[in-house]
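Complex shown without one protein chain; remaining protein chains in place.
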Amino acid sequence: MDENRLVEVKDLEVHFFTDDGVVKAVDGVSFHINKGETLAVVGESGSGKSVTSLAMMRLIPTPPGKIVGGQMLFRGKDGKLRDLAKEDEATMRRIRGNDIAMIFQEPMTSLNPVYTVGDQIAEAIVLHQGKSRKEALEQAAEMLDLVGIPEPRKRLANYPHQMSGGMRQRVMIAMALSCNPSLLIADEPTTALDVTIQAQILELMKKLQEEIGMSILFITHNLGVVAEMADRVVVMYAGRAVEEADVVPTFKKPLHPYTMGLLNSVPRLDLAAAHQQRLEAIPGNVPNPLDLPPGCAFHPRCKFYKPGLCDQEIPALQDAGGGHMVRCVRWAEIERGEAVEA
Amino acid sequence: MSAVVPEVATRPLVEVENLKKWFPIRGGVLSRVVAHVKAVNDVSFAVKKGEVLGLVGESGSGKTTVGRTILRLIEPTEGTIRFDGVDITHLPKNQLRAYRRKMQIIFQDPFASLNPRMTVGDIIAEPLVIHNLEGSPKARAERVAELLRMVGLNPDHVRRYPHEFSGGQRQRIGIARALAVRPEFIVADEPVSALDVSIQAQVVNLLQDLKEQLGLTILFIAHDLAVVEYISDRVAVMYLGKIMELATSKELYRNPRHPYTEALLSAIPMPDPTLRRERIVLQGDIPSPINPPSGCVFRTRCRYAIPECAQVVPELKEVAPGHFKACIRDDIPGLS
C-alpha cells in the first residue's frame, strides 16, 4: 500500500442475514483514505454508509450481520499494516479508541449517564496508555480545554445530563481524540445539533484536524456539511459506491445521475436570488434492500434510464479521469451532454 | 404592552396576539410550581389567507409550541388566537370541533404520527368519521381513494398498514389525512425534517402543488432555513420564545437585519465547496428557556450587544415596509 495511504478498503461486503433473506447492506465498496485527509461518505438511509463505518471498527452486530468479503487495510500508529477484516477481537480492542476513534450522531445516548464525563474520558486513557487515574484526569482536562469547553477542570465532575447537546458532542470528540488516533470516524456527528451549534462543531473539527493531523472518515447525508468538510467524497446508494471524486468535481461536475439528483433536490439558500421555481426531486423511493432492482439499483428512479442497458448488469466502477470514479454505464454520454432524459 | 400585529394587505386568516405559553415545572413534596419553561413568550403575528408563513428557529425556540397552541392542542397561558376573525382562545371543546375541521396539522415524524394498528384507509377515513362527512361508507371510500391519488399514492393500498410504507410515503399519508376534512389552514410542523434528502424535495413540491390547487394557508415550521425560504412567502425567525425578525423570504435572506438571522444564515453550510464565506460562529449554547436572559434574549450570544440590551425588551417593529425586527440597535453596519 502507498506510504501516504492510511486506509484502503477493497471490495468490502457486509451482509445481514434476516428472517426474510439476506440484506446486502454493503456490497463491494472500495475506497481509500490518505493521511490527514477527510473523506466524506454521503448517502441516504439504507445506503450502507453507517454500516461501512461500523465495519471498519468491526462493530457490526453479529448475528445478524457479518463481514463476508473484502479487505480493510489499515496502517497503525506502530507502522504495521493490518487487514481489519481479519484481525482477532483482542487486536481490534487495542485498535479501537487508540488507532481509530469514533463519534456518533446522538451525543445523548453515546455517553453513559451514570458516570461523570471526567471518568469517561479518563477510562479510555487509562485503558490504552496505561497512565494512572490522576494523570488520566489531568489529560482529560487538557482534552476538554482543547475542544473548547470553558472551565474544563470543573466540567470533569459533571454528568452528561448537566450538559447541552453541543457540549456533549465536544466531550465525545475529546474522548475520541484523547489517545491521539490516526483515524477519526464521525458518523453524522452534527445531525442532531442545531445549525449554530453544528457550525461550532464543524469549525472545531477542522481546527483539531489541522493541529493533530488525523484523517477523518465523515459519514453524513448533509451535502452542505460535505462541501465544507471533505477533501474527497464517496457517494453511496443501496450498498454500493456510485461515485467517488474530489470535493469540487463532485459538486461542480457530478457524473452519476444520483449525485446530480441529490444536488438538485436540495433547496439552496445561495441560489435564493435566482429563486428556483421548483425543486427537482428524485422520483420514487429508496429501494427495499431485500429486493433491489436488477442492474443498476438506481435505474427505476433515474432520468437517464435506458431500457435494456441499465437494468441488465450491475455497472462497474469506471475511472472518468483524474481519479473521478463513477458507476454508470452512460457516464460518458452524460458528461458530453448527449444523454437524453427518459 | 400593545399588540404588535404586522399590518397586512389581505385579510388575515389566523392572528396571534401576545401569545404566551409557560409550562409549569413542579417540584418538591407538594409538587408546587417551582418555575416555568417559557416556551413561547409574547409572540404576535398574522397569517394572510393563501400565504405560506415560515417559522424557523433552533431547538427550544418555541416554534412547535406556537403551532400547537394555535390549534389548541396546547392551551395557551395568555394571549389571543383568532381564526377568520373569531376568537378561539377559550372556545369550549364542543365548539372547537367545528374549527378542527378548518385547521389541520402535519407532523414531523412520519413514523410516530400514524397509528401503527390502523390501515391506511382507516387512518385517512377517521376525520370523515369523526366529523360525519361523506355519509355512506362507499362515499367515504371514494373520498379516501381521491385523497390518496391527490398525494400521489396508489389508491389500491388502502388496506395496508403504515409500516409497509417508506418515510416519504408515510408523510404523504399524513398529508392526506390532514386534507380529508378540506381544511383552510394547515400547520406543517417540520414536515420534511425526518425525510431523506431526495424525498424531502418530493414532499416540498407536493405541499406546494396542494397549496396552489386547494388554496391552502400554511404555517410552515422548520429548523432548516433553506427549505423554509424556498416554500414560504414570508418568514418569521424565532429564538427562545420570541420572534426576532419577520420579513418576506427573499428580503430576509438578501437583507437580514437582525444579528441572530445574520448568524443563522451564515451558519448554514452551503453545498458548494468553492464558496468561501466569512462565517459568524455564535459562541456558547442557547440559554435555558426556564431562565432566559433579561432584556433581549439573544444578547448573551450577540456580537453587537451593548449594555442597554440587558435592560430593554426590544419590540418587534417595522424597520422597512413589511420587514420587522426586534432589536434596539439600528446602527449596525450591514444590518439596516
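The chains carry the letters A and B, assigned in the order they are written, with residues numbered from 1 in each.
By our rule, a contact is a pair of C-beta atoms (placed from the backbone, for glycine too) under 8 Å apart; a residue touches a chain by one contact, two chains touch by 3 or more.
FYI, contacts and distances are computed from a predicted model.
Asks: One chain of this complex is not shown here; going by its UniProt record, which of these names is it: "Amino acid/amide ABC transporter membrane protein 2 (HAAT family)", "Probable hydrogen dehydrogenase", "Oligopeptide transport system permease protein OppC" or "Molybdopterin-dependent oxidoreductase"?
Replies: The record names the chain that does not appear here as "Oligopeptide transport system permease protein OppC".
Asks: Who touches the missing chain here, B:R100, B:R140, B:K211 or B:H258?
Replies: With B:R100, B:R140, B:K211 or B:H258 as choices, the missing chain is touched by B:R100.
Asks: From the listed residues A:G224, A:P289 or A:P315, report the one that touches the chain absent from this view.
Replies: Only one of A:G224, A:P289 or A:P315 touches the chain omitted from view, namely A:P289.
Asks: Of the residues A:S30, A:S45 or A:Q129, I need the one that contacts the missing chain.
Replies: Going through A:S30, A:S45 or A:Q129 one by one, A:S45 is the residue touching the chain not shown.
Asks: Sort through B:P116, B:P307, B:P321 or B:G334 and give me the one touching the missing partner chain.
Replies: B:P116
Asks: In the whole complex, not just what's shown, which of A:L12, A:L54 or A:A320 touches the removed chain?
Replies: A:L54
Asks: For subunit B, which residues lie in contact with the unshown chain of the complex?
Replies: Contacting residues on subunit B, toward the hidden partner: 68, 71, 73, 92-97, 100-101, 103-105, 107-109, 112-119, 126-127, 130-131, 159-161, 163-167, 169-170, 174, 177, 181.
As a convention for this text, only the chains that are shown with their structure count from here on.
Asks: Taking the touch rule as given, give the residues of subunit B at its contact with subunit A in the complex, in rising order.
Replies: 58-59, 166-169, 196-202, 204-205, 208, 223-227, 229-230, 249-250, 253-254, 263-275, 279, 281-283, 285-286, 301
Asks: List the residues on subunit A that touch subunit B in their complex, please.
Replies: The contact residues of subunit A facing subunit B are 44-45, 164-167, 194-200, 202-203, 221-228, 230, 247-248, 250-252, 261-270, 272-273, 275-276, 278-283, 285-286, 301.
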